[in-house]
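Every protein chain of the complex appears in place save one, which is left out.
Letters A, B and C mark the chains as written, and numbering starts fresh at 1 in each.
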Amino acid sequence: MLRIIGGTVYDPANGINGEVKDLYVADGRFVSKTEEGQTIDATGMVIFPGGVDVHTHVAGGSINFARAMTPEDHRRTQAFIRTKTRRSGLGGMAPTTFATGYLYAGMGWTTVNEAAVPVLSARHTHEELRDIPILDKSSLVLMANNEIILDLLEDGEDERAKHILAWHIWAAKSYGVKAVNPGGVASWKWGKDAKHLSSKIEGYDHITPGVIINKLAKMVDSLGIPHPLHLHCNNLGAPGNVETTLETMRHLEGSRAHFAHLQYHAYGGDDWGTMKSEAAQLAEYFNAHPNMTTDAGAVLFGDTVTITADGPWQHLLYKLTGRKWGNLDVENETGCGIVPYTYRPSNLVNAVQWAVGLELLLLINDPWRVFLSTDHPNGACFWRYPEIIQLLMCADFRNDCMAKLPPEIKNRITLPEINREYTLYEIATITSAGPAKALGLPHKGNLGIGKDADFVIYHHDKDIARMFGHPRYVFKGGEIVIDDGEIREAPQGREYLIKPSYDPNTDDFLKPLFEDRYCMSFENYPVEMERIEHAQIQNCDATDATN
Amino acid sequence: MELKVIENATCTFCGCVCDDIELHADDVRIHQAKRACVLGKAWFLNHTAEHKYPDALIDGQPATLEEAIQVAADHLYQADMPLVYGMSNTTCEAQRECVEMADLLGALLDSHTSL
Amino acid sequence: MQKSKFLPRGRKDRTVVLVDIRETKSAKAADLFLQVRPGKDFEMLTILRAMIKGEHVTDDQVAETGLTTDVLQDLIERMKKAKFGVMFFGMGLSMTRGKHMNAAALLTLAAEMNAFTKFVAMPMRGHGNVTGADVIMRWQTGYPFGISFNRGYPRYNPGEFSTVDILVRGDTDCAFIIGADPGATMPRPAIEHLAKVPTIVLDPHVTHTSRLSRVHITTAPAGIAAPGTGYRMDEVPMPLRPALNSPYPSDEEVIRRIKEAIAEKPDWMTDQPQMIFSQV
Partner (left out) sequence: MKPITLKLKREPTVTLEAEVICPDGFAEMSHEQIAASVVYHGKRQVRLDEFFDIEGERSEHLVLHGSLQRVRHLGRGMSCGSMTIHGDVGMHLGALMKGGQIEVFGNVSDWIGAEMSAGEIHVHGSAGQQVGAAYRGSLAGMRGGLIVIDGSAGIEVGMRMRKGTIIIGGPAKDFAGLQMKGGTIILRDGAEIRTGAWMHRGTIISLKPLALMPTFAESGQYNPTFVSVFSRLLRRHGFELPNDPAKGVYQRYAGDRSVPGKGEILIWKGHPEG
């Protein structure tokens, strides 16, 4: 039990904007009052709900491959020394699982969503998630290039496809549906891509990326999945791709959708030489269409490793950089490419990317619909979020950074014309309350009575990056996990799952199709429930979903 | 005696890790390993549930499991630079324990891959 | 063999090329067998890398590998025409002179083939779940093998922290061996060091290594009498379905109990910072 007194509270979920307010915790939740337990005097300090990351890559085959590919980075990064009760770990571009928990919690984040899980890798992903301490976790299963589902959509068997989709979500013990470059990854199996919504998909005559996206979004809504279709659009990272992105948004009118790492999808120009920001155009459309949420996928300058299920993009990046390239192929389901990368301010393309991420965050006017992310580790590592918060809150700092960009950037970005500075309330929204709502986790990102007592106490500091990088206390489930930079406890977190309903005959229908396509026994494919530690099954409510 | 049938059993003899094996077993041994290759059949049929070896050996002499665990822990704890090696023919669950033990011990940790 | 939408005739739609230093039984199963001269695999792969880029290599230079320019040109044409190529490699490549560089040559060729068509490469693992060990070490320590925790955090350096080298140099004073029988397979100086220091063995059988060890503990064989998980060499984890009940405990249980017995003793590492920024 715990009393936190005198703190200045920012709790957007309850409309509390910087009020001095006492908080009480019992049994891991906020309660209206308790007289017992430790009292923490937070006078003069700032209290936020614990951070929620709607889109990150922290567990599974691809980040684990990235770890293997970057020993040089592990050597130069910070190392967590083991203690009697805590495992050792390495930070850096692709941190180890234990370090992932320490680093996220260290800056006040307490819930993360692993955004890309191939069904065959789901068992592996859950094993890794179990080894990420402190945080609560959820994961999304990749579905937009699944051969069985695409075949059914090709034949117009949409209802059947929906049951198969639900079956896969449960088989993977996942929390929702991720679509990556719909149709494009399927084509990449044959070395081809599908860049536009009307592109041909190798091996299919009727369906196009547009059809897949549209149908998947409707299925997700009709199954009542708490988080909308989580979409990585086609044509990622290419100059002029804003057309594809806008086309996708138009396709999705009437459905809920979450657009992942929008920064990578907001470019104009015809080629790398003429590439420019189209964030303003995209933000304008987005602002007018409340059915969508997005995360920034912001870029920061420096080293990182890029990983994505978007194999075609990764091969292009490898050719552009001439560096290491890893390419995974997951039997029949999806693929994944991995390339270490350095974003440089002197590189015009990188400079545009840096600006686009910030422009989207600043030009999308509803903080409940745009969330802080770097698509870790693609745009930058998650532990650099405090730097982005500083860029959003301090226009002067932003202008200082812009002064270092090449002069040719002038007509390619709109960032210099934007004066907006985020308030603490808005930061609490884009880092916690907003993503928690979009994920459909009402007990997260919320300091109200009965909600999970995951929260952060920051010192007021003019140096915003330092303030958010070094919280005074971090609480997870009412327990102090970080105390002035020291990791106090590293408890096991929960895993959120959903069990959407599907036709009980689905197994019988699916088995022969499955056995035709995969070289794994159908019965061995679903992840067993016993493997999920501290599993928590969230409700699917078809009537709720469109609210 | 009625044989127990295990469907979709997984063979861990080699890296292919086939998982479509049908095993027919009594309490002591596996009599049939359908769909397994020559190597897999030998693997399944050569292991039994007999108490063929002592539970443990300390300096070559039979010992109880508990004694052996204590002696093993003492040696590992006292060593200045212990080595944890192997981990091929075992489960992931045991491998995780190995890595955790090596972390706790400050040990060297290596698998067959380095050979 | 699997029939699929794209390869409806199964095996007939696939091409198998076997490269080896001698004609093995597998050659009969292949469409094409290339006999490379022993010790010339790195050279052959490097020539292929040059040739796919249109770089000229003379007939005499190709002949060093025991193959001809025509044969390699034909191979390249077949590879470029493939819709989806996979290169499997085994210990004949990665454990002979050149070792990791031979494997690197194949991996690089596979990466470079993607300029023309889809290609991937995969090691064939001789031992059951060695892939599982790789995968777990990667997520828990950042490195796949060859690790030292002696400074309180993981460090990696194959050659320095790999077992044969450690044993031959005598860099360890206690060895814990599980799921392996180095006493039967390693070079003599390594085995001699294992016999010299206290060695602890967990195995379903009393092995060569058990016989030179201070402690042997009999455990239930994984997948036959002990449940759990095993990784396929393409990194897909499979559940194990044991058919027997063993009179012996599982590896997992024994290691956990040893670990707990160690944890009860006083910690030897004290006053360490939580984190350091400059590693050794």
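Methods note: contacts are C-beta pairs under 8 Å (C-beta built on N, C-alpha and C of every residue); 3 or more make two chains touch, one makes a residue touch a chain.
These figures come from a predicted structure and were not determined experimentally.
*Asks:* Touching the absent chain in the whole complex: find that residue among A:G18, A:P71 or A:P491.
*Replies:* Among A:G18, A:P71 or A:P491, only A:P71 touches the chain that is not shown.
*Asks:* So one chain is hidden, and I want to know which residue out of C:T172, C:T199 or C:T218 touches that hidden chain in the complete assembly.
*Replies:* Within the whole complex, the residue contacting the unshown chain is C:T172.
*Asks:* Out of C:S26, C:Q61, C:N245 or C:Q274, which residue would touch the omitted chain in the full complex?
*Replies:* C:Q61
*Asks:* Touching the left-out chain: which of C:G85, C:G98 or C:P221?
*Replies:* Only one of C:G85, C:G98 or C:P221 touches the chain omitted from view, namely C:G98.
*Asks:* In the whole complex, what residues of chain B lie against the chain that is missing from view?
*Replies:* Chain B touches the missing chain through residues 79-81, 105-107.
*Asks:* Can you name the residues of chain C that touch the chain not displayed here?
*Replies:* Within chain C, the residues that touch the unshown chain are 42-43, 46-47, 49-50, 53, 55-58, 61-62, 64-65, 97-98, 101, 149-151, 156-160, 169-173, 268-269, 280.
*Asks:* Write the list of chain A residues that the hidden chain touches.
*Replies:* Against the left-out chain, chain A lists 69-73, 75, 323.
Convention: only the chains that are shown with their structure count from here on.
*Asks:* So the centre of each chain is just the mean of its C-alpha atoms; given that, what is the distance between chain A and chain B in Å?
*Replies:* 39
*Asks:* Can you work out the whole-Å distance between the CA centroids of chain A and chain C?
*Replies:* Averaging C-alpha atoms per chain gives centres 33 Å apart.
*Asks:* Indicate the whole-number Å distance between the mean C-alpha point of chain B and the mean C-alpha point of chain C.
*Replies:* 18
*Asks:* Show the residues in chain C shared as contacts by 2 or more other chains, in ascending order.
*Replies:* Within chain C, the residues that touch at least two other chains are 134, 136, 140-141, 144, 149, 152, 154, 229, 231, 237-239, 263, 269.
*Asks:* Enumerate the residues of chain B that touch no fewer than two other chains.
*Replies:* Those would be 7-8, 10, 19, 92, 100, 103-104.
*Asks:* Which of the residues in chain A end up touching chain B in this complex?
*Replies:* The contact residues of chain A facing chain B are 82, 87-88, 127, 520-521, 523-524.
*Asks:* Would you tell me which residues of chain B are touching chain A in their complex?
*Replies:* For chain B paired with chain A, touching residues are 7-8, 10, 19-20, 92, 100, 103-104.
*Asks:* Could you please specify the touching residues of chain B with respect to chain C in the complex?
*Replies:* Touch residues, chain B against chain C: 4, 6-17, 19, 23, 25, 27-30, 43-44, 47-51, 53-60, 65, 68-73, 75-115.
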